[in-house]
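Note that this complex is displayed minus one protein chain, with the remaining chains in position.
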Amino acid sequence: MQHKILKNLFIFLVFFFLYLPILVLVVFSFNTSRMNIVFEGFTFDWYKVLFENRSLLEAFKNTMIVSLVSTLCSTIVGTLSAYVLHRYNFFGKKLIVKLLYIPIVIPEIVLGISLLSIYTLMKLDLGMFTLILSHIAFSIPYVIISVKSVLTQLNPQMEDAAKDLGANAFHVFWNVILPNLVPGIISGAMLAFTLSLDDVVISYFTAGPGSNTLPLKIYSMIKTGITPDVNALSTIILVFTLFILILVSIKQMRKIKKEARV
Amino acid sequence: MNRIFKRLASLPISFYCLLLILLPLVYIFFLSFLKSDSYGGFTYVFTLQNYLKLFDVVYLKVFAQSFFIAFITTVICILISYPFCLFVNEKSKMVQSILMTLVILPFLTNSLIRTYGWMVLLRKEGIINTILLNFHIIKEPLSLMYNNLGIIIGMVYTLLPFMILPLYSSISKIDPRYIEAAKDLGASKLTIFFKIIVPLTVSGLFNGVLMVFIPCIGYFFISDLLGGGKLMLLGNLIKNQFLTARDWPFGAAISIALLLVTYLLVRIYRKSGGEMDDLGGL
Partner (left out) sequence: MESKVIVKLENVSKSYGTKNVVKNFNLEVYEGEIVTFLGPSGCGKTTVLRMISGLEPVTSGKIFIDGKDMNGIEAMDREVNTIFQSYALFPHLSVYDNIAFGLKMKKEKKGNIQKKVKEMLKLVNLQGYEKRLPHELSGGEQQRVAIARALINKPKVLLLDEPLSALDKKLKKQMRVELKELQQKLGITFIYVTHDQSEALSLSDRILLMRNGSIIQLATPYELYEHPKSKFAADFIGDANIFTGEILGVSKGLANVLIDDTFHIILKDDGYQKGESVTIVIRPENMNVTTVNKEYNLLDVEMKNYSYDGAYYTVFAKSSLKKDLKLLLTKEKFANIQNKKIWKVFFDFDDMVVIRGNK
């Protein structure tokens, strides 16, 4: 019994550690004091300030654009590519399969500076475009792996059956394979979105002056002095993502229950 | 029609691998052999100077510091993750899935914002010091950041989930009958852990090591913010070469050295029986 309490305590402490800094930001977003030291009184003022802070909101908007667009693109390319790599043989496939693991294992900073170097080489102006392109670059492999894990579990005769019934290669993919990949696609997209929101290092090198995203904005604010409206924004993001996550978990729990019944 | 589909469908991945993976790395490799000029550019002259410079004591120290921090961080992450994953694994399936979701959740607020949260906590006049002072536990505020301690706290905090997730995934795959059989045969808890659990999770462990150690070397913003820029890590060094000192060839050479270390770790991971696909399965 005592063992069990100690074990639960340990689990609790780890989560306390993981959520402590987030908790601090949430609490201080309601603090009347400008200094993030002592909680003096409750207020919503910083949320009001936040909605007047144009540049912070702009950074948030940019972050969302980058994450959403890069997730969309990498999910589409990743899903199609996972299928192509699984199904077909073509020139250079072996090399491609090896290259795909590179963005996952190499230090982000190396990916960041090497992308920066070729953007310079190609004379691309750093900005939203290069930022999105870079996020796509590091997300695609994760989507591919996620989709691939579902693909390998599909009945290989299904594709034969579709061909046998008169489906061409496109219809096989679109009408038969794709609908069965949905779980892999969703988890791949979630992964890409999460990684994109979390990224600091690659954005740091590949964003131009005109494309301030949240992490970059906060990075510069920390050096010049940060205001509690950042706490407010963090809180809003957290509540928003919690909301999405609860939706997803409820769905997942239903699935577990359903499987338990079968 | 079928041929056209195959051709078209394989185009994006080919372009992606070529332009966004192969070309950048080849270009960095190429850059690392060029001579930099004093205006932040480089001349197309072959030189090994950038690599020789790596053996300069100043830079060797940076390597040593980076690996030291990365090593300590990795060890702490392992020490926290093993018991955590084992304890979580004893819960019901539903609780397990909720807890694991909670491990990933912090990612959704950017890691820089969370690092800022730690600054609020760890500062001289920060929350922790204030509380400790108010309760008269300490008389002088502690130096919790702008030193190695701050960097390690930040690194462990940011990278812990990357150790927990692969380790949990390999622990949850252990057939509980092995443990029961071992208990039945009279093995102690410690024996069960070292003789059964560790060998069966060794690939998950190395997966975690890879996902913690390597980023740790490159996360310049953590040493910037929590280390106060006093301690130079390889990440900061590379960043400076590209953005401040503008010595790209030297930065490229450091990057190549870092890639070599990565490659070695990946080889060890493969030797331990790890699959490449599991590295991306967060």
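So that you can tell them apart, the chains are marked A and B in the order they are listed, and the count of residues begins at 1 in each.
Convention: a contact is a pair of C-beta atoms (placed from the backbone, for glycine too) under 8 Å apart; a residue touches a chain by one contact, two chains touch by 3 or more.
Since we're looking at a predicted model, the values are computed, not measured.
Engineer: If the full complex is used, which shown chains touch the chain that is missing here?
Structural biologist: The omitted chain makes contact with A across the full complex.
Engineer: In the complete assembly, which of B:Asn2, B:Ser188 or B:Thr244 touches the absent chain?
Structural biologist: Only one listed residue reaches the unshown chain, and that is B:Asn2.
Engineer: Provide the residue numbers of subunit A that touch the chain removed from this figure.
Structural biologist: Within subunit A, the residues that touch the unshown chain are 155, 157-158, 160-168, 171, 175-176, 179-180.
By our rule, only the chains that are shown with their structure count from here on.
Engineer: From the mean C-alpha coordinate of subunit A to that of subunit B, what's the distance rounded to whole Å?
Structural biologist: The separation of the two C-alpha centroids amounts to 17 Å.
Engineer: Contact residues on subunit A for subunit B in the complex?
Structural biologist: Residue positions touching the partner: 7-8, 10-11, 14-15, 17-22, 24-25, 28, 36-38, 63, 77, 80-81, 83-85, 88, 90, 92, 95-96, 99-111, 113-118, 121, 133, 136-137, 140-142, 144-146, 148-149, 168-170, 173, 191, 194-195, 197-201, 204-205, 214-215, 218-219, 222, 226, 230, 234, 237-238, 241-242, 245, 249, 252-253, 256, 260.
Engineer: Would you pull the subunit B residues touching subunit A in the complex into a rising list?
Structural biologist: Those residues of subunit B that touch subunit A are 1-2, 5-6, 9-10, 12-14, 16-17, 19-25, 27-28, 31, 80, 83-84, 87-88, 90, 93-94, 97-99, 101-121, 125-127, 130, 157, 160-161, 210, 214-215, 217-221, 225, 235, 238-239, 242-243, 248, 251-252, 255, 258-259, 262, 266, 276-277, 279-282.
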